[in-house]
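A single protein chain has been omitted from the complex, and every remaining protein chain is retained in its original position.
Letters A, B, C and D mark the chains as written, and numbering starts fresh at 1 in each.
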Amino acid sequence: MGIVVKKKSAFKGLLLPENKITAKKPIENLPVPEKVIMPLQQSIGAPCEFIVNRGDTVKAGQKIADSTSYVSAPIHASISGKVSKTIKVVNTVTSTIMDAVIIESDGEDRWVELKKLFDIKKSDDFSGLKKIVDSTGKKEILKKIREAGVVGLGGATFPTHVKLNPPPDKKIDTLILNGCECEPFITSDHRIMLEYGRQVLAGLYIISRTISPENIYIAIEDNKEDAIRCLEELIIKMGFSSIFKLVSLKSSYPMGAEKTLIKTITGRSVPVGGLPMDVGVIVNNVATSKSVYEAVIESRPLVDKVVTVTGAIENPKNLLARLGTTIGYLIGECGEVGSGANYIIIGGPMMGISIVDTDFPVTKGTNCILVKEGRVQIEQNCINCGRCVNICPMKLMPLVYARNVKRGNFEVCREYYIENCIECGSCAYVCPANIPIVGYIKTCKSTIAKNNG
Amino acid sequence: MDDYKNKSGCEINKGNSRRFWKELAKGVVISNPVFILTLGLCPVLAITSSITNALGMSAGVIFVLLCSNIMISSIRKATPLMVRIPVFIVVIATFVTIFSLLFEAYFPPLHKSLGIYLPLIVVNCIILGRAEVFASKNSVVLSAADALGIGFGFTIALIMISFLRETLGTGSVEIFGRQLFKLPGLSVHPLTFFISPPGAFLVIGILLALFRWIGVIRGE
Amino acid sequence: MRNKILSNKAYPVVFLAVIVIVSVVLLMAVNSMTSPIVKNMQVEEIKNTLRSIFPEMSEYEVDDEVYIIYEDGEKAGYAFIASGSGYSGNIDIMVGLDSGFGIKGISILSQTETPGLGSMITESLFTDQFKGLSASDIALKSEGGKIDAVTGATISSRAVVNAVKEKMIEIIDSLEK
Amino acid sequence: MNNLLTIFIAMVIVNNMVLSKFLGLCPFFGVSKKLSNAFSMGIAVTLVMLIASVSTSAIYNYILVPYKVEFMNIVIYILVIASLVQIVELIIKRTNIILYNALGIYLPLITTNCAVLGITLINSAENYSILESTVSALGAGIGFTLVLIIMSGIREKLDLADSPKSMRGLPVAFLTAALLALAFIGFNGMV
Partner (left out) sequence: MEKDNILISHAPHIWRGFSTSKVMYIVVAALLFPTAAGIYFFGYSAIYIILASIITAVLTEFVIKKLRKKKFIMDGSAVITGLLLALILPPGMPLWMVVLGAFFSIAVVKEAFGGLGYNIFNPALAGRAFLSVCFPKEMTTWVLPPYFNYDAVTGATPLSESFVYTDKLSLYKDLFFGNIGGSLGETSAMLILIGAAVLFIFRIIDWKIPAFYIGTVALGSLLMGKDVLFQVLAGGLMIGAFFMATDYVTSPVTGNGRIIFGVGVGVLTVLIRNFSNMPEGVCFSILIMNAFTPLIDKYVKVKPFGFQKKKKNA
């Protein structure tokens, strides 16, 4: 039949217990919270600087921080209210301290004026949309994306306008829309594809205009059959069937990682230390695509995000939450936490970060909050079984890292290409001795970064 | 180089006898060549499968060490720096050969069982080391004391290792053909491993660890 | 004066040469003193071994590699040294033949076999088995001969047996000529 | 030919310099902490062993034996080795600076390496001809290098191990050597 292509994974992946308990739960709008915490660094690149002062009144969607640096994305107020104070928060990704402002809500949720060029929800005639996109120049699209503060929402938070503007010597021939969402528990992308399919496809069309690739793939794992069917219908309906290719992938962890995804779809291997564009590919997440659409067509900045709140909680949900909403508020919205739950994890169970403080805000990189039970596992001696080597999608030797980092031999790890590690956690998942290999790898990477200045 | 000359010119007249005993004791305990400095290991491992061999080896080492230390010390002022190492080697080799010839004449079985390890005393790091570090810079009397101290330290280590190896490996201990004792069970089923080459490595490894362990407990 | 000598460029070489010469002279002296003793001892050892096989021996003479044994002036037998490689090194065996070329007795001169196992070949329990055998009988029982191997030390035993047998045939051949 | 092969195999594995003759233990424990050093040391020792064996064997067979002064061998061998090491060092320094940088620091240590004097003495004791001496020296050198490399590989791994405090370093190296020697017993009687 139709336009769906099936593919097997091109690497030895893991079969994880899926636990996608929120897959059937529609996205709910989270009520506007009383306050939001807006950290200054929500993307890779230079931190922003405030352009509002304490006591200022801001509207939702108003830019509150920006940077002159190219590799950076501005930050917008997600609610209307008063800038009350500046605080320090920990950046969970880099473990550094960064500045943040607190905006206290005025309860009115007033927005800046948004200029909507097209209403995708109501219209079933998409030729107008195409016309609008076609008539917008590449530069203007990129400018709009930057102004809206769109970054990669898959978790990497790389500024999208930079990604979509590769150096001229890199010929990009393939664009991949990543709808794999291979981690257990998380369903935010899945729900976005089901509920915002139009925006996602339109966003993909906009993205394709900026880099004009020869092939455009939409990659979805076969455990999200409904999303595949939904997007297939929409592609035909919206008239994209000649340019978009829908690929159904055998679900396998970590399919959603860029390098494994590219390998599976195109057969190309991103070189060690290289980027996808080195092999002529750009990968974008479905949520990013949706945000690109909103930025370009509705001039709506990135102020909210679909977050899956799941795990040992009374009422797991997919919530559309304003950026800066505290995690505690999201958890509170989903009912009682299970009695034995002792882990709060931002992100999925494989790559997420466990936190103690529920005052931490939702940022652009947050896609899941997982509350779970767990036991402290005792690290045992490595028995050289080679399971980690066998499973590593990047074909590295994780046991070497763990062993050497323990003794402080960081240089040895570099000889074993530690920089190629994508920290997917497969090695630690299969390790019989329960060695927190990823923890050692992170330590090693940050030490090497520090030592190199 | 200057430093070397200064030291060699320095004579110690007072308290010679006290220093004599001090140097002697130092070699036995503080700088025991085998356990503390881990020098001269080849003969230690090779010939400690019986106490008799160990005693023969020790006699050789003490003889050569004493003679060469005295000799080198007494010619130390006339020895030109440039050729000092060859001179040391020739002196040592001469005494080793003398000892070997005498041994062959008077203790032929022992000479045979020590085999090439007797001539190899020449390259034993202990002897060349003492010549270079001590004898070439100190008086004849002190050098003799040093030689005896180091020699006895070496002997004690050798006896200790060979006693263990012979006891475990044969179940009985013999010195020059005379039996000291025989353990009833062990001599029927001796742990031959301990007189085989791997056993030599094992015994020394364990002894080294044991001494360190005792040291650790003392809070060294 | 002394300094002048010490600083002379040729001095180190001369000094070393003197040391070497002194050393050589000294060694020559010691050697000339010990070598007769050593030679004497070696002869003694052979004699003792031969006597252990031929208790009645009065004298012997050496002909190439064969020792000819005399008892009261009469030829009483022959002896020779056979050697073979055992489990962990060479084994040298003194073999005594009576005048009829049967084995009078053997004695292990040197061996480095495993103590308590292979080294049991030196014991009379093993060596006495050879007494009176002719060359054709010398083989391990498992191989059709008349000799019991030392338990658990087949290799050492076989080494002795083969060495004795081979050399014995060779010697008898040359004696018969 | 068969005899030469026997000598060679015997020297490499069965009567290994380090594991069964206990020769060259100082470098075996001293230079086996890093693999690259161990390899350089092994090559340097093999080289010196070869040259020393050829020359001392010639001296033994053509001077010492005919003139019946075998008892002088110790003095003469050690002098030959000492001067050979000097000459080799000089030649390498003049001709190949890369090789010198790799082997240079090990050469002086080799004079007092008992494995070198040991192999020359073994050659004389066994009455080997010059050719046999060469082969036995080559075997001994290769055997030495082999166990040195094995040992350094193991010790690099042991560095990462959680052995008891009093065992760390030399004691555990001795234990390793013991087990290595135990494993090599399997080759017994191969020649």
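Rule of thumb we're sticking to: contacts are C-beta pairs under 8 Å (C-beta built on N, C-alpha and C of every residue); 3 or more make two chains touch, one makes a residue touch a chain.
Only a predicted model underlies this, so the values are computations on that prediction, with no experimental measurement involved.
**Student:** Among A:Val112, A:Ile243 or A:Met351, exactly one should touch the missing chain; which is it?
**Tutor:** Looking across A:Val112, A:Ile243 or A:Met351, the contact with the absent chain belongs to A:Met351.
**Student:** Specify the residue from the set B:Ile70, B:Val83, B:Leu148 or B:Leu202 that touches the hidden chain.
**Tutor:** Result: among the candidates, B:Leu202 touches the missing chain.
**Student:** Consider the whole complex, including the chain that is not shown, and state which of A:Gly107, A:Gly128 or A:Gly386 touches that chain.
**Tutor:** Touches the omitted chain: A:Gly386.
**Student:** Across the whole complex, list the residues on chain B that are touched by the chain not included here.
**Tutor:** 189-193, 196, 198-199, 202, 209
**Student:** Over the whole complex, note the residues of chain A touching the chain we left out.
**Tutor:** Touching the missing chain: residues 11, 16-17, 184, 259, 263, 268-274, 279, 331, 337, 341-345, 347, 349-356, 370-372, 374, 376-377, 380-386, 389, 392-397, 399, 416-417, 420, 423, 425, 428-434, 436, 438-439, 442.
**Student:** For chain D, which residues lie in contact with the unshown chain of the complex?
**Tutor:** 35, 149-150, 153-154, 156-158, 160-164, 167, 172, 175-176, 178-180, 182-190
Here is the rule we use: only the chains that are shown with their structure count from here on.
**Student:** Could you compare the number of C-beta pairs in contact for B-C with that for B-D and name the larger?
**Tutor:** B-D
**Student:** Let me check something: if the centre of a chain is the mean of its CA atoms, which chain is farthest from chain A?
**Tutor:** So the chain farthest away from chain A turns out to be C.
**Student:** List the centre-to-centre spacing of chain B and chain D in whole Å, with centres computed as mean CA coordinates.
**Tutor:** Centre separation, chain B to chain D: 22 Å.
**Student:** Quick one: chain A and chain B, Cα centre-to-centre, how many Å?
**Tutor:** Centre separation, chain A to chain B: 71 Å.
**Student:** So what's the Cα centroid distance for chain A and chain D, whole Å?
**Tutor:** One centre to the other, that is 61 Å.
**Student:** Can you list the chain B residues in contact with two or more other chains?
**Tutor:** Answer for chain B, listing residues that touch two or more other chains: 86, 90, 93-94, 97, 101, 196.
**Student:** In chain C, which residues are in touch with two or more of the other chains?
**Tutor:** Each of 20, 23, 27, 31 in chain C touches at least two other chains.
**Student:** For this assembly, give the contact graph shape among line, ring, star, complete and other.
**Tutor:** other
**Student:** Enumerate the contact residues on chain C facing chain D in the complex.
**Tutor:** Residues 20, 23-24, 27, 31, 85, 87-88, 155.
**Student:** Considering only the defined contacts, which chain D positions touch chain A in the complex?
**Tutor:** Residue list for chain D touching chain A: 159-160, 162.
**Student:** Any idea which chain A residues touch chain D in the complex?
**Tutor:** 381, 403-404, 406-407, 409
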